[in-house]
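Have a look at the structure that comes next, please.
Some chains have been omitted; the remaining ones sit where they do in the full complex.
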């Protein structure tokens, strides 16, 4: 099993969710994040004092998948999140040694 | 011209009422600001605050004259004639009746011009250039608000002359035609010219902070006592009647909106309560001093139900009146203005306001007052819609209305004001 993590633009979340559903994914975990990279942040001004905010809002999507689905899932995320603009984000894959469903205690692919 | 004799009691009430009405605009900033998404809360609030600045200044320099100066054919007042800068207590019509100094009246009226402009901003949330809004505010007070205020309250064509002679004196105690119908029609015109927010109807755009909406509703209600009971320009029984009607009609409208929701959607929501409050306040505004309690209760009931239903229209017809200026202010204003035709009881009540107007259909006055009310309402709707539409088109050509789509999606607060409303992770270290 693998954990596919995508850090994407917040406004692409709906598209990514749909793409993952279409790819047969039945569950995922989403959280807020901030990104730092090529995409520039912005400057805010308060009473004349400038504040540079170099972190930009991102959303993290994590999907546990069986080994054979890895490519399909990462491609689904990449495809749906892509706008072609700097800051679209990253997708990465990490090996997972075990997964369990809390409700039932099942382990392995059955837990996905 | 009679000599001015100060009535400290009436003046005390009018100073208070003016302060209360001024507070309504910051209150509105919260009512509206809580309803938009977090990324545009500041812009929403800035539309209200800037309305205070612009409309206040316009009013001081020439707006008061346009509305209350010597009439030019019933259509508009003389901007120079009654210049706020040289107001003399003995010079204005109300002084001898109320004993309130002219400047106090002028100040009270300024707060009405201010909030009417601010109300419109709800129709065009999250998407317009700040500079264009500022220009609009100045033009609109001048070309739309001041004329209608002149017609109704400034001795214009809805106060004396052929229309009044043919029908009756239209009743607008505190601003059904001048403020709410006017703002509602203007909001519709603006929403049509400016177009929808990106994602309207497809993406969720839920209120980012409902407690702020409740706060706004609370402050509006509080301020509205000044708006309605202050419109008597005196601290007397009619002001008391307006006060009580402003309380009770609003109670009923809140409950009516909640019930409507409960039946339709299964939930009585806090946004519904806040909206019902405003709908009731809007509807009782023109009628506050002119109906008995039973009239107020009916007005509140009708407004609560109708406005709760009307806020869905924008999805049907596809215009993005973002925060329901049409559904609440236009519809609510019409409800109150027209129901006066049924419930007015001026004969009994007696106030210098109502000399020339008739009792309503249910109080033995026949249908004349009702017809008069409809005519006044229509004149306000048509004039406001048409002129606002033209102003909006003009500004579209000259300055443009919309921020870029990118700025709209990324958040207008950051793009236009260079700020964000709340501290976020990126700032917390």
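Letters A and B mark the chains as written, and numbering starts fresh at 1 in each.
By our rule, a residue touches a chain if its C-beta (ideal position, glycine included) is under 8 Å from a C-beta of that chain, and two chains touch if they have at least 3 such contacts.
None of the values given here were measured: they were computed from a predicted structure.
Colleague: Write out the stoichiometry of the whole complex as a formula using the chain labels shown.
Modeller: Although only one copy per kind is displayed, the whole complex is A x3, B x3.
Everything that follows uses one rule, which is that only the chains that are shown with their structure count from here on.
Colleague: Distance between chain A and chain B based on Cα centroids, please, to the nearest Å.
Modeller: Taking the average C-alpha coordinate of chain A and of chain B, the gap between them is 46 Å.
Colleague: Which of the residues in chain B come into contact with chain A in the complex?
Modeller: Touch list, chain B to chain A: 203, 409, 414, 418-420, 424-427.
Colleague: Flag every residue of chain A that touches chain B in the complex, lowest number first.
Modeller: 11, 14, 32, 34, 41-46, 51, 53, 55, 57
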